[in-house]
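A protein chain is absent from this complex, but the other protein chains hold their places.
By letter and in written order, the chains are A, B and C; residue numbering begins at 1 in each of them.
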Amino acid sequence: MSEQGALKETTYREAVKEALREALTKDERVFLMGEDVGHYGGCYAVSKGLLAEFGSERIRDTPLSESGFVGAGIGAALGGMRPIVEVMTVNFSLLALDQIMNNAATIQHMSGGLFNVPLVIRMATGAGKQLAAQHAHSLEGMYAHIPGLRVLCPATLEDARGMLWTSLQDPDPVLIFENNTLYNMEGTLPNNAGAVEIDSARVLRPGRDITIISYSASLYKCLDAADELAQKGIEAEVIDLRTLRPLDDATYLTSIAKTHRALIVDEGWRSGSISAEISARIMEQAFYELDAPVERICSAEVPIPYAPHMEIAALPRVAAIIAAAKRMVSHG
Amino acid sequence: MSEQGALKETTYREAVKEALREALTKDERVFLMGEDVGHYGGCYAVSKGLLAEFGSERIRDTPLSESGFVGAGIGAALGGMRPIVEVMTVNFSLLALDQIMNNAATIQHMSGGLFNVPLVIRMATGAGKQLAAQHAHSLEGMYAHIPGLRVLCPATLEDARGMLWTSLQDPDPVLIFENNTLYNMEGTLPNNAGAVEIDSARVLRPGRDITIISYSASLYKCLDAADELAQKGIEAEVIDLRTLRPLDDATYLTSIAKTHRALIVDEGWRSGSISAEISARIMEQAFYELDAPVERICSAEVPIPYAPHMEIAALPRVAAIIAAAKRMVSHG
Amino acid sequence: MSNIIDREHAINQLRQMLLIRRFEEKSAELYSATKIRGFLHLYIGEEAVAVGVMAALAPEDAVVATYREHGQALARGMSASSIMAEMYGKQEGCSRGRGGSMHLFDAATRFYGGNAIVGGGIPLAVGLALADKMLDRNRVSCCFFGDGAVAEGDFHEAMNLASLWKLPVLFICENNLYAMGTALRYTQAVTDIASKAYGYGMPAKAVDGMDVMAVEDAARTATEHLHQGKGPYFLECRTYRFRPHSMFDTELYRNKEEVEQWKKRDPIDLLSQRLREAGLLSDQDWAALEQSVAEEIEAAVDFAEAGTWEPIEDLTRFVYSERRRA
Partner (left out) sequence: MSNIIDREHAINQLRQMLLIRRFEEKSAELYSATKIRGFLHLYIGEEAVAVGVMAALAPEDAVVATYREHGQALARGMSASSIMAEMYGKQEGCSRGRGGSMHLFDAATRFYGGNAIVGGGIPLAVGLALADKMLDRNRVSCCFFGDGAVAEGDFHEAMNLASLWKLPVLFICENNLYAMGTALRYTQAVTDIASKAYGYGMPAKAVDGMDVMAVEDAARTATEHLHQGKGPYFLECRTYRFRPHSMFDTELYRNKEEVEQWKKRDPIDLLSQRLREAGLLSDQDWAALEQSVAEEIEAAVDFAEAGTWEPIEDLTRFVYSERRRA
């Protein structure tokens, strides 16, 4: 960490844009490609203004051809460029999953190390805006199942600003998931904010009684819950996983060695979620540390409905986190 | 179970073909569609002969358009047919995942129950034939993450013969995964073999010392391991999950209440596998029953290599199952 | 122009376009009032396409639409009330409040949804047509999609399947020149969309999508072709979106002049003028139309307002069918 510069007010959206601007400025091989990143300004206004700044070759609008332009991004990476491919949202990335799993994640191993794919793919993820079943998936956990990929989930302004550059230095494909509800999040960043490491999880809030493990937007529900729990005298330690693949086990295991209780909060569907993987790893590596079984709070296993009350009911809630934490701490 | 008829020698391949023949004969709305199911006779010879028997309308060769013909299968199901769509192997199904997740699995909930999708999708899965990274995926666990789908993994001749008809009676989309190494498996079936229930797991081998939970081809490694363990005086109970979604928790929980130890064997990549989900559920529902932490034996987290020794090294091995079981039983 | 003679029909077409227009103007209002949430994609300017095409379909035909489907749903005969209630998220809505604006469904009119994955609905129409063919039902499956969808693999695969298997699919491309904020010239190497049908051996026609009668004529020609079992038909309707792509769009990608030019060809004005010139539409007629449309929409809003919320306990219903094992 270089010395911190003066703080400036900003938003998650601006932080991502700053990261893009920095990358495009520093490295000529970097370009941004995706649907509506140019003339429209980005579906979430993240790339607004960059077309004028960097031109249509480097801020490249694509047709609706997710598989085609993700595959083209892989090829461009093989050809010496450093593409940032934006898939508008994770919901549409299923159309490109064959390219991501069978090419991007596989070529290096399958070629015996001859070729690597320095590609960054950004996508918006998550529910919360009443966009209904086909626009509310949280599939970052599913992507974390695939060997050969790195999966990042920037939850803070610092990570939104800093993870992109580090990802671009990585010789392998990196997926960055930006939760759509975070773009308007406000906060401050040092003027000289820049690259951050992407290998470890971070303790967002220290505590002694229970470890709450989460990532992305759900973290803020965990922090709210932790505040309320504190008033009840329960000190929850909140951990931001930051990177879903490869997982940093050490950080949460260290915490559990202290708290002896773990609760995982995950916006993905419960069965086969990344939270299941973490629970299984705790079982395998910290079984004898546990004073209570690890619990999970995930989204209901339903396509996310449009109606506001139904959508809220389908997602992890602060009240549920508090209730679970209390139960776990009181018992055992 | 109706009274058992005389036994006849058969194979897994023949059992699936018999199931197809029965379905095509009994229900005019049933048809089989996929790549090379007709003139070629099926890439694994499963549908060999059916074209001559049922004609090219009902044994329908498709172009290489996985997304297109899976989507067409969904539409045909909505239109009153009972399509059996064969996706040659799970490796290619990624191209159709958008249709499977965003349409087949979602339409009923999203339409408030107005429309349902009575579609069966069959695919071959698994490694073991030196087909290398793009032809050796085991992604049934990934599909089991998706609400709205039923995911079946017939491991026995009985299930290969019986699961299809039951699936066709289901008003919702059912995915049937046939491990490619099982097609040549020989055995006997009663002449009157037919539909089987698809809701519950089954104890393949009773035991008192440890519960080994698995599905599909890996089960045979578990059974071999169990035989060897028996010689060492360790009685392993082997459970065939049969259905990965929805999971039948009761069967393995009942077993664990007896053995107090659970080992899960899964050909999928370890992180985020179905075995993680099962481990997490045991944590949540049987924590206090456990005398040792639940363990998992999965495939190495690598694209499956071509070289024979490397492929074997990447997959679950009998020796590893035995070693883990011994360690778990001896300890704690 | 044959239809002009049939005044009743023409007036009905005009009323349907007006209903869509006013319904969406009201929806935009209600969006600002936060009664409607999520994405709201307005069809304003494109009404002639849905109204013209639906006039050529029979009740037993099937329709698959996109997330911009209020027009198709209304023109197909779904009630404004059930659609408005859906956008309110009320359980009296056509999809129980689960789908919202992008996912309107209706069994009675065989309306297979609002699909919000661009191109994702096209293969469904192929399958619906396949079912009809295999069950010897002489019906049409009609799918609507935009110019942007033409770049998707699903478009290509579905076009080939429908033509290869000679299925009765009516492909309606609503070419409004933009895919969200990306102009057609930035998404297609060949911007003459209808011409692409020939690569699939499919008859195709491009029609003025602002002229409801031209659209209806072309659609009737198409459905006749389909009913003769000659395989699919492709119809490109050249139209324009007067409003932003969705309520979040700041329209940086097109200029006001272009929009104004197209507004001069407003499909509702075009038809009403034609009727007036033919002496078939008086000021009173028009006022009466506006009146009845206003009443229908008011009733729809009242219905939606009076609607109830689906109980949260029902959240997990319909993930799987309740009558397990058909």
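Operating definition for what follows: a residue touches a chain if its C-beta (ideal position, glycine included) is under 8 Å from a C-beta of that chain, and two chains touch if they have at least 3 such contacts.
Just so we're clear, the structure is a prediction, and the values are computed from it rather than from any experiment.
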| item | value |
| --- | --- |
| Left-out chain, listing which of the shown chains it touches | A, B, C |
| Contact partner of the left-out chain, one of B:132, B:292 or B:320 | B:132 |
| Sole residue of A:99, A:214, A:251 or A:299 that reaches the chain not shown, by the stated touch rule | A:99 |
| Residue of C:155, C:234 or C:253 touching the missing chain in the full complex | C:155 |
| Contact footprint on chain C, counting only the chain that is left out | 151-157, 160, 163-164, 186-190, 195-196, 198-202 |
| Touching residues on chain B - with respect to the absent chain | 35-36, 38-41, 43, 48, 61-68, 91-92, 95, 129-135, 300-303, 305-310, 313-314 |
| In chain A, positions touching the absent partner | 29, 31, 57, 62-63, 65, 67-81, 83, 98-99, 102-103, 107-116, 118, 147-148, 150, 166, 169-172 |
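Operating definition for what follows: only the chains that are shown with their structure count from here on.
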| item | value |
| --- | --- |
| Between A-C and B-C, the pair with more C-beta contacts | B-C |
| For chain A paired with chain B, centre-to-centre distance based on mean C-alpha positions, whole Å | 31 |
| Euclidean distance of C-alpha centroids - chain B vs chain C, Å | 41 |
| Chain A and chain C, separation of their C-alpha mean positions in angstrom | 36 |
| Overlap residues in chain B, where contacts from two or more other chains coincide | 67, 98, 102, 109-110, 147-148 |
| Residues of chain C whose C-beta touches two or more other chains | 91, 95, 97-99, 103, 115, 117, 120, 153, 319 |
